[in-house]
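First the structure, in the form of structure tokens, and then the observations on it.
Removed from the display is one protein chain of the complex; every other protein chain stays in position.
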Amino acid sequence: MDYFIHVLVIVGIYAILSMSLDIIVGYTGIPALGHAAFSLIGAYTSALLSLRLGLSPWIGMFAGAFLASIAGAIFTYPAIRLKGDYLALATFGLGIIAYVIAKNWVSLTKGPMGLPGIPGFSLFGYELKEVWQYLLLILFFVAITYIFLSLLVNRPFGRVLKGIREDEIAIQALGKDISIFKLKVFMVGAFFAGIAGALYAHYITFIDPSSFTLMESITILVMLIFGGMGTLKGALLGAFLLVAIPEALRFLGLPSSVAAQLRQMLYGFILVILMLYRPQGLIGQYKWR
Amino acid sequence: MTSQIFFNALISASIYALIALGFVVIYSTVRFFHLAHGAVYTMGAYGAYTAVKLLSNSGSTGMQAVPLWIYAVATIAAMGIASATGILIDLLVYKPLRRTKATSLILLLASFGVFIFLENLIALIYGNQILSLRTGPVKEGYHLFGAVITPIQILIILSALIMFLFLFALTRLTKIGKAMRAVADDPVTASVVGINPEKVIFFAFALGSALAGLAGMLVSLETNLEPTMGFGALLKGMIAAIVGGIGSLTGALLGSIFLGFTENIAVWFLPAGWKDAIAFSVFLIFLLFRPEGILGKKEEEAG
Partner (left out) sequence: MILEIKNITKTFGGVRALDNISLSITKETITAIIGPNGSGKTTLFNVINGFLKPDKGKITFKGKDITYLSPSKIARYGIGRTFQLIRVFPQMIVRDNLLLALENPLREGLLYGLNPFIRYDPGPLKEKAMNLLTMVDLQDMAEELPCNLSHGQRRLLEVMLAISLDPDLYLFDEPTAGVFQEIKDRIFELFRQLKGKGKTIIFIEHNMEVVKEIAEKVIVLDKGRVIAEGEPATVLEMSQVMEAYFGGEFT
């Protein structure tokens, strides 16, 4: 039973990651392929602040999300004028640099050894220990993320994002400063990704760079494309399906390394099929054009 | 000391060049980033491995040196398998997408999907452990100008040079080579003068992938094989190609040299693990400030 709840917690974390990616990719049309960099920053910041400075995970989480947001801004500023596939490569590069720094700055991050013993969340002095408690916590954050991002995309800000996605030139001709909008959307997306990263860190209590590889970024993207971009609900759906279904593979009694490879193969295969036959995913509003 | 750095840089540059040249041959005809090139590279390496194992009867243990002819056959196997893989990927995935007028972004994503799929397939079949293509005792290197360089490393450098000259001659002197350059320059005009772009693309994939297979084979001789080897190789090759100026063979060569030397000089000051960070920093800097690379031309679009 605990195992199922654990899977749901993971679904929740990926749901937040997918939704935060959706506003960048699905609503604004920016091919961001290095999203794991932001959850990495959120996770490591929060973990280090609680481990080294004894700060509460709540503070760590917001600090991490905030830092991720700044990183998003710093990256966007020069990258903004790149076109399509070059921009995608630049975001790849960002993801890889974050990973490489985490792996090599051993004095700060302990490199590949990772950070063990990360303290869990506490609520009013009571430390959360049970999986179901974390599930409630995660669901809370999923709901918060959904509410805020929904507000954002349905308000004029979101309308401009869609305009950018639809026709960058036309929207500039209407007087909208697309660089500022792209900057802001990256900051918001990075912020929530940072939150997800911190949640992950304090839940699993151990992080190492291998949880934030390029493959991770692509996994989140595939979940989003699969569920459908540009609706937020698609992100939720994709996260749920693509976390839950591969978990079912475990029940086939396969050794865990084989299951891991099959899961990746599945993602790769799904990505190709989506691109070939259904780029709008299951319930998407937008497809790569 | 410096001569060792020089040779290391040259070796790195040569490896990157082999991958970059194949990548550029393909890119210049299809105009999108064929990331699965990394998986093709891995297929070549593992193809060679399988050939060596089959031909030398897996009974032989590490100490018995494998005869040279087996390595020659393995090289052909590597190039053949890689070439076939590249062609298949184009026929099954890219060609249908081209028919739907997919953007280069869609093709990039699809190619990444193929890459992930193939890389994990190889891991599934061969396992995750590190395999070795080398058998027999490790040969001692030659001493040249105060540096140590092994025969395989010399082979790598020579292969890169020969391949570059071969490709250069091919694209300037042969009919198919000139057709490739025409399609690279302007596919519409090329078809107007009677060049069949699909045929050219087919050839580009066959040739470029074969090169990747060769690179995989040579690198496996020099280091080892593991299923994830393709990723790093692809990235370095792509960085070299873009830095040098994507779409040109000379650019690929220049970019490889630039990357190889920058990396190896920097590692003198920084711990080895940062080598990748340097490569990607160079990559980002070029992408952000000079995406057309060292040699490239800036393309302007009339509004």
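Just so it is clear, A and B label the chains in written order, and each chain counts residues from 1 on its own.
Basically, a residue touches a chain if its C-beta (ideal position, glycine included) is under 8 Å from a C-beta of that chain, and two chains touch if they have at least 3 such contacts.
What you see is a predicted model; the values in this text were computed from it and never measured.
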Touch assignment to the omitted chain, from A:160, A:237 or A:271, lands on A:160
Identify the residue among A:74, A:108, A:151 or A:245 that touches the chain left out of the display. A:151
Chain not shown, touching residues in subunit A: 147-148, 151-152, 154-160, 162-163, 165-167, 169-179, 184, 188, 285-286
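The rule is simple: only the chains that are shown with their structure count from here on.
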Just the number, please: Cα centre separation of subunit A and subunit B in whole Å. 31
Can you tell me which positions in subunit B touch subunit A when the two form their complex? 32-33, 93, 96-97, 102-110, 112-121, 123-124, 128, 231, 235, 238, 242, 271, 273-274, 276-277, 280-281, 283-284, 287-289, 291, 303
As the complex stands, subunit A meets subunit B at residues 31, 78-79, 82, 84-86, 88-90, 93-94, 96-97, 100-101, 103-104, 111, 169, 214-215, 218, 222, 257-258, 261-262, 264-265, 267-272, 274-276, 279, 288-289
